[in-house]
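In what follows, a structure is listed as structure tokens, so that the remarks can point back to it.
A single protein chain has been omitted; all remaining protein chains appear in their positions.
Moving on to subunit A:
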């Protein structure tokens, strides 16, 4: 609390900078990209933006709430399958079976599929399925104060179990192949470049709205509580709040965003299959958030787009090299830039300031030491993560 004036100034300046940056990015995505990119590249960008929507959820749950969710693929998949089931049924026509069921010898439409004929039911399920499952899991797990790494391990186990189940239910879910071959999406012809462009706009607008919504949420009283839970769960409990509820809400929101992402992914890319949802794809999403910068929601979006772009570009040319690069990048980011690309500017500024003006000018709250005190520091149950200046003030 040494420099309240400075702090206020920073926040205010940051706010305006944020608005300008958002407007610039929105202009780029909504006006420049559709005109300049080829239809093929635009479709790819739409795919990246779908991943960005799911990553946004991780940014909220992990970056702001400290819950490392390694099961984002599950919720992505629930939303995706709900949408895909409806599209499949709409394609088959009333009373008919989807093509893959005919191939695998299913004679009657499974009961589970029946309600997905209704578009409103499918759309509701896109939100409700991931939301309910996340809320239930969250209440059960957080309610018993299972947290930190335990929670991460549980979500990962969920992702593994979900995928194995999906693959096993050949007649119900299409097994390993998943659901594919969609031709239309609520009247849009998925083969036409024009309609794909409309789809791109839908994805971009959903991402923008979700981003603004999450930003608002983080700025609200609830958001402050969420960050407080991240930094000191027990302290929040002593103040009379129930951290389990706070965390469950954020976890549920994150699952819903993944569900939406999955539902949009299906028409954009034209497939949903277990290979897209397992442990590795879920971790890749988290990785994207880490690369972009986990402490800012914008970092999640940036990371998802950047990383998926890099993946497409590299694996087109050298598939094996990509895995080395990805691994090395990951190790490098975790070791040297825990705040990701977004935090890099601040890190460099501090580094330069430290070099040119000496250590006296360094503001400790601004830059956490990149290397924690080493093995002598005890391993606490909660992650000791670097906090930004605002949070630091709030805790003190």
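By definition in this document, a residue touches a chain if its C-beta (ideal position, glycine included) is under 8 Å from a C-beta of that chain, and two chains touch if they have at least 3 such contacts; residues count from 1.
In this text, contacts and distances are computed from a predicted model.
The UniProt record for the undisplayed chain lists the protein name "Urea ABC transporter permease subunit UrtB", from the options "Lipoprotein", "histidine kinase", "Urea ABC transporter permease subunit UrtB" or "Spore germination protein". Per the touch definition above, the residue from A:72, A:273, A:308 or A:326 contacting the chain not shown is A:326. The missing chain, though absent from the display, is touched by one residue of A:17, A:41 or A:144; that residue is A:144.
Among the residues A:97, A:167, A:268 or A:341, only A:167 touches the chain that is left out of the figure.
Screening A:106, A:154 or A:245 against the full complex identifies A:154 as the residue touching the chain left out.
Seen across the whole complex, the unshown chain contacts subunit A at 68, 137, 140-141, 144-146, 148-150, 152-154, 156-158, 160-162, 164-169, 279, 283, 286-287, 290, 320, 323-324, 326-331, 334-335, 338, 371-381, 383-385.
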